[in-house]
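Read the structure below first, then the notes.
Right, subunit A next:
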Amino acid sequence: MVNPIYLFVIALAAGFLLSLIDKAGRSAALTVFYAALAAMAGISAQAFIAILGGAESAMIFTAGFKPPFSINLQMGLEESFFTMIVNVLGLLSGIYLVKKLKTEKVYALVLYLMMIMGLNGLIMTRDLFNLFVFLEITSIATYSLIGIERNIRSLSAGFKYMIAGGLASMFFLIGTIYLYRFTGVLHLDSMAEALDLASGPAVVLAVFTLLISVLIELKPFPANGWALDVYEAADDGLVAVIASASSAAMLFVLYKITPLLNGTLLLAVAGIGLTTFVLSNLMGLMQHSPKRLLGYSSIGQIGLIMGVYALLVHSGAASEPMTLLLVAGGLFINHFIAKAGLFWLAGLVGKDSLEGWHVLRKKPVLVFMFGVFILALVGLPPFPGFFAKWQLVMVFSEKGLTLATVLVLLGSFLEAAYLFRWLGKVLKTEGEGEVKTSFAQGLPLTLSALALIGLGAGFSLWIPGGSGLKILYLPMLLAAALFLLDFLPAWVKNTLVILLMSLYAWQLLPGLEGYRFLFGIIFLAGGVLLLIPGYAFKGKRRGFYPFAVMMYAGLAALLISESTLQLFAAWEIMTLGSYFLIIRGKRSEPHALSYMLFSIGGAFVMLMGLGLLYGVNGQSLALTSLETLTQSAGVIFLLIMLGFLTKIASMGLHIWLPGAHGEAETDVSPMVSAILLKAGMFGLIVLMSAIRRPMIGNVDITYWMSWLGAITVFLGNLLAIYQEDAKRLLAYSSVGNLGYVLFGLSMMTHMGWLTSIAFALNHFLFKALLFLAIGGVVMRVKTKNMYEMGGLIKRMPVSFISVLIGIIALSGVPPLSGYAGKWLTFNILLEKGWYLQGLVLIIGGLIAFLYCFRLIYAVFLGQLKDNHRRVKEAPLPVLIPQIILMIAIMFFSAYPGLVLHPVGDFLLKYFPQGAISWQNNTALTAYGHWDGLAVLIITGVMFASVFALLLITNRKAQKVGQFNIVYAAERPSRPELTHVGYNFFAHYRKALGIFSRPFAVKFWDGVSEFAHSAADLFRKIYSGNGQTYLVHIILFVVVVYAFVTGG
Partner candidate 1 sequence: MGFEPIKILYSLLSLFIIFNIGMLINGITRKIGARVGRRHGIRFYQPYIDLVKNYALRSNITHGIMFYLGPVFRLTGGIGVYLFVPAIYGSEYFGNFSFAGDLVLITYFIFFGTLGMALGAGEGGHPYSAIGISRGLAQVTAAEIPLVIAFLGAAIQYQSLSVTEMVALQQGGIQNWTLVTNPLLTAVALIAYLGTMMRSPFDIVLAPQEIPIGPPTEYHSTFLGVLQTNRAIFPMAKTVLFMNVFFGGATNWGVLILKVFLIYMWSVFVGVVFPRFRVDHSIRWFYKYALPLGLVALAATSLLIK
Partner candidate 2 sequence: MITVFIVVLSLVMIAAAVLAVQQKSLLSAVLLAGVISLLASILYLVLAAPDVAMTEAAIGSGLTTIVFLFALNKIRKQGKHD
């Protein structure tokens, strides 16, 4: 290992000499500058590698005396890592800034170098006063560099920063000198040994002043207005260093002074950190300036890291280095890279509005990076933040830190809200403009994006239970490959994906049993089927296939997941993939956002549940540990269930669904509706098969689930009948249909579950069919409003037949497959005796007829509109799966037992008292019987006979011309006059309007409104006045001290 002191020697020597070298030309100076930065990065990286490889950590004793007599520097594992990332970031940001550095005075180079050196010093020094010196070096260099921008915004931000930093330094000095007074040393380790916090209030005060100074540098709420201004105004390359590297160094300082702190102080740090995290992310909701938004996010993340770190230390979890590394380290490195990347991007884009960032779309690679950074910040797989957050929740739950977990997840949720809003805007806003990139700017971005991905992979290995994530490797690899192959035409990729997915399914499915196999068929075979329409899309269809594969990867992994980690990772990957699929729709942006937010919210609630499970059940990650749960089973059940309920869009949590499914592309709608929704159901089955009697106190949760299911059916269907938009109608219908599923599951009986599965299978078949058919129509007629269509049976007969079959199956009218569910529903009602819910459910089911008819009538019947006289039948690739699905429906209608019988047998495992038996093709229960084939044949024969009768008697029927009719003594001349489409069920609205009021929408709107006004209220404290910021700092100090001392 190279003596790490050379880090400083190189920086100082280069710094001192740069202005001389510059006289020989700027390129010489730049060469030296980059060489110095590279050498520093190299030295620290080499030290890191050496120490990882088992080398002793290096102690540097300056002046040749041992501490505490002289200043010493330390280069251990932590230090080498931190200096390495700081130096590498410094080098990259330096490269990023090359254009600026070429033209600025040589001072800029000097200052930049000194800033980086200062950061190294902050990290390495073990001497308190020396820390102060390095702090000042860093600060002063930073203040000066902020002046690099010759504009008033930057300058005033810099000034505010300076006076705030001045106060922080003051506290640092006071703390330092008093600690010297009490311990007689300045060397940190000796000081920690000599310090006795119990010996008096002054000692506590001394530590407190030191701590508070470090905290102020870490930008706690509300003493952080200056930092926000700096983030917003300063140069992007510089802010990347300030936000990432400087924060990293300061966090490390916090880490170093931790031994001085006691429990109360640690709790104070935790409280401050988490409060900052939640509030700054709350305020982030109101931000429209990208850089300020990033500022809020940075401050929040730093707060999160310090809060979490303090709690880990306080709870003793930090004594396990791996825990500290995975949780705090993961959160940290995630933020470190992603935030730097985003600030660099900000520099490239140079727009002052979130919408303006759409220019990134001109360069797909940049969008990809942007996505990587945003997703990493939100904490989604496969990025380190995800694993860190997961481990955090596990550890916190184990230690019983529920409140902290809630705060962390709340803050993360708020952050996700604004980050995804931004992402959506970038992906969807239309407009002019472009981004110019250079190699120097592209390099740091590329490297950081790659680093995030690589680290994500690394964390997935290091995390406990991470080996289980292997199940995701192969599919994710395919997704990654598809990113690279995105330049290929769509049909090639489509074929590739279909082939590989079929192959994967072929490998996977035989290993599954029971309901897993059934879901496997739905997820994978269904997935392949629904990829076929992809051939109808021309061009490259950029960005479709990677995410489609990601979604299916998540789904497939869900099937075979055995640990909570696998389940959750698969869940998130699936969500992520589907989000990107959904947002492809033309007007999808707000709906995709609400989909994502509900999903993330649900996932976080679920995560709480999984964490709790981990905590109370002996730190087990196995899903089977749900079964042996003895305490808190009800709460865990409820939390996990809520996550799944969000995905199946139960009433109240459903408001994302209509837009998300309705606005998606033709082949995406059936994917997310027919397939994706089943994931929630699958989750529920996994959960409920483990916890059979979920009680909270004396309340049986399943009882309320059944009510929720019934109400969902009723309201979902009721809302569907009012829709004018064909796809939204189908979407609301999905809400209702999943209500049946929930209801059936809540029965907790053999037959109940069978009902549920029958509904699910059927829903998959008909909803895929309907969405494809309607999607095909929408592709052709370019509108989704049903009242603008009509008479399309003449132009699109196959689609018509699909819809006809689909709605018969949907409505449950015999002889088609939908009837199975209805029949079973009556049976389970008798069995279970929950009549009231059942009644609501059945009434809801009746209402379904209304929208079913409307769908087929308004689109296909009535009169053809003038502008649709030349539309063609939907493209063949869209029709083929429809035909397959129709055959499948017919088959399932005739032989329901072929599916339900084996699944029922499997369910006996959970419910030994099976209540349904099979005689050939007849299903028998204690209450009734049903022979699907007989019904189909009888109906078929009757139909054929009557048809034959009519053919015989009326075989010469002549087609009447469209306008060859008279009504009300008028001969209509326009098709609109002969087609009633708008507000078709007006009388229903008149009669039952009260139920159609969007209470849920209003509720969530209210929540959102509340959050935004709270955000607006809070952020008003950042008045922009530097003096007010000082008041905040002093106030912050006094208040925290009052809390710490309890008086």
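The definition used in the following text is that a residue touches a chain if its C-beta (ideal position, glycine included) is under 8 Å from a C-beta of that chain, and two chains touch if they have at least 3 such contacts; residues count from 1.
Behind the choice of candidates: all candidates are chains of the complex that A comes from, given by their letters.
Model, not experiment: these values are computed from the prediction.
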Requested in this report: Would you mind flagging which of 1 or 2 touches subunit A in the complex?
Outcome: 1
**Report entry** Residues of subunit A touching candidate 1 in the complex
**Finding:** 793-794, 797, 804, 807-808, 811-814, 819, 822-823, 826-827, 829-830, 833, 835-836, 838-839, 842-843, 846-847, 849-850, 852-854, 856-857, 860-863, 922, 925-931, 934-935, 938-939, 942-943, 946-947, 949-950, 953-960, 962, 964-965, 967-968, 977-980, 984-985, 987-988, 990-992
